[in-house]
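Taken from a larger complex, these chains appear in their original positions, while the remainder are omitted.
The chains carry the letters A, B and C, assigned in the order they are written, with residues numbered from 1 in each.
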Amino acid sequence: MNTFEIEEILKAYAENEISTADAAAKIKNLSYENIGYARVDHARAARQGFPEVIFGQGKTREQTVAIFEKVAQRAPNVLITRTNAEVFGEIRNVQTDAEWHEDAKIIRLFRDKTELGAGEIAVVTAGTSDIPVAEEAALTAETMGNRVNRIWDAGVAGLHRILSEREVLQSARVVVVVAGMEGALPSVVGGLVKVPVIAVPTSIGYGASFGGIAALLGMLNSCSSNVSVVNIDNGFGAGFSASLINRRQES
Amino acid sequence: MNTFEIEEILKAYAENEISTADAAAKIKNLSYENIGYARVDHARAARQGFPEVIFGQGKTREQTVAIFEKVAQRAPNVLITRTNAEVFGEIRNVQTDAEWHEDAKIIRLFRDKTELGAGEIAVVTAGTSDIPVAEEAALTAETMGNRVNRIWDAGVAGLHRILSEREVLQSARVVVVVAGMEGALPSVVGGLVKVPVIAVPTSIGYGASFGGIAALLGMLNSCSSNVSVVNIDNGFGAGFSASLINRRQES
Amino acid sequence: MNTFEIEEILKAYAENEISTADAAAKIKNLSYENIGYARVDHARAARQGFPEVIFGQGKTREQTVAIFEKVAQRAPNVLITRTNAEVFGEIRNVQTDAEWHEDAKIIRLFRDKTELGAGEIAVVTAGTSDIPVAEEAALTAETMGNRVNRIWDAGVAGLHRILSEREVLQSARVVVVVAGMEGALPSVVGGLVKVPVIAVPTSIGYGASFGGIAALLGMLNSCSSNVSVVNIDNGFGAGFSASLINRRQES
């Protein structure tokens, strides 16, 4: 809801095209559609550069499919995150070009593949078990118009693994680093590159990893100044922020 | 230490200009200078686009001044963060153009004012007490070549305050949001803009704010997808990451 | 057990209608009935304006049904919270006018629909997943004689959703706000109204939401002065307190 839209309504009102009450109502209703248990947010694309993403967790299969259908009518690209194969079974019935990504637990509708990024996004994991979260980040970034470089299993216990990828890392516009356990990899990567690093702690680990808290604290306390952090296992948020960072400047 | 540098040394070695042992040593010593209690890192500027920043906290006045002098010989712009007026007293003796910023507790040497940013950086605070941390972010960003828009005291208890700044926010390339207490402002700002938001929790608050933990958790759990977070009170890190995000693309 | 009741017994005793020992016993036994594994509290309605509510969690089906029958003999309106459809199956056998509310996991006997409230109670959720907790609050309030306005899915990431409901909010006598994740909505609503706000953190979220702790801390640290908080997912408590706030003053 920007100033331009308000001025449009004001002008229509000034020219007596709409009543005072209507003008007030129009301002209210510009931006979303209330469908009872959810308010579908048609203004978000304008505000954030991307259509509605459906967070699958905690929604029933019926709810998820219904919302998907509504959103898919308007948006070329749609993501359902934290979902499962059963939901995909139903989605495929109504939208045959939807894709299922087992690793990331993501359903994707990917119709507009315009490239929007200024450079590349590198996505790195410390271990093999961090790959599902990293794939969530990578798929999100690709769907938002970015080229993505995946570097898996390059944790700090064998430094040569990450050092040998230094040039790939240094050519990226932004790096997403996904790690569990002690969460040390973002600090190491942060010291190797001069671009922003988005760190994603994962709940991988055991004992005193406390479901990702150890990794989260490690990343927040990183001695590399170019590291910022998202929530535990939040690959989607990391891919989203990285995409905005990489967005070409004409926007 | 990039491939190019290694190849240079390899060539010199191949042409018998240097011995085998020397070649190995040169590879090791390319990048920093060991001065006993600290290793001054001459490679960091190349790696991260900015000279050494001196973290003042936990260093004696003598140590801080000594390191400053060493760094100021090579770098046009220098920051000492988390320092105090006494240190500044001594710095001014050796470097008359250094500045003291009381709010942010920063000493700055700002000789190269080339603008490097693609757009503007907005820095927002929820309350008046958050200003010191926000100034640390703003000064860091300015010293790294960015134009900064300051928006102070725009917390969510009086929403009209942040809503009235919407256009300023929406014209920024990246927004830094600094908030204590419940840390709700980044979520609100994140919903208003389509650029990355760096959230900085502050230790402002009382009772169950637990020195910033409440704000930190609030920001990590933000329902806005474009928010990433730095450590409590870490204005410097936020300003640093924001600068890298805003960096013009020729780098 | 109020002064009036004591005085009644004292008078009977003074008139030799009861013995000294009986008088002491009567004072003791005025107020509850000990049925072995539970003390059914007949004085609570007098004390708090509402009959016994049965907390279903952690009770067997047999226990719940037995207590329900006992209570339903005396009280027109009864709630069983945190229960399930199996219990309802048995309840319906003995009480055909009982209702089952799937969302809220509540069984309700609602025979006395006298309106007792001075105004309306608004119940708001940040997201769709918060609805079950909010329904527990709304049903509780309705059963206690209040008109309730439901506003679902109005979280702060899309501010226009809550702003467009401002007038509804501002016409309420008290507002219940239910939110998970960062728990920012009560602060925003608190700033929009001049009535008390009861905030309910929910366990909705992931990663560092820690089962509702992030939302709880956010609400306790709210920068809006009119917010008080109940336990995580405690929709019943919020509806109960809101009902007492809205109670017409003749009581």
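The rule is simple: a contact is a pair of C-beta atoms (placed from the backbone, for glycine too) under 8 Å apart; a residue touches a chain by one contact, two chains touch by 3 or more.
As the structure is a computational prediction, the values presented were derived from the model and not from experiment.
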Out of the whole homomeric complex, 3 chains are present here; how many copies are there altogether?
8
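Criterion: only the chains that are shown with their structure count from here on.
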Mind checking chain A against chain C and telling me if their interface is mostly the same residue numbers on each side, over half, or mostly different?
different
Rounded Å distance, chain A centre to chain B centre (Cα mean):
25
Using mean CA coordinates as chain centres, what's the gap between chain B and chain C in Å?
49
If you average the CA atoms of chain A and of chain C, how many Å lie between those two points?
38
Would you please write down the residue numbers of chain A that are in contact with two or more other chains?
216, 231-232
What residues of chain A sit close enough to touch chain C in their complex?
1, 28-32, 36-39, 41, 43-44, 57-59, 63, 201, 203, 212-213, 216, 231-234
Chain C touches which residues of chain B in the complex?
126-127, 155-159, 163, 181-184, 187-188, 190-192, 205, 207-210, 213-215, 217-224
Touching residues of chain A toward chain B in the complex: what are they?
2-3, 46-49, 53, 118-119, 166-167, 170, 173-174, 191-196, 198, 216, 220-221, 225-232, 236-238, 240-241, 244-245, 247, 249, 251
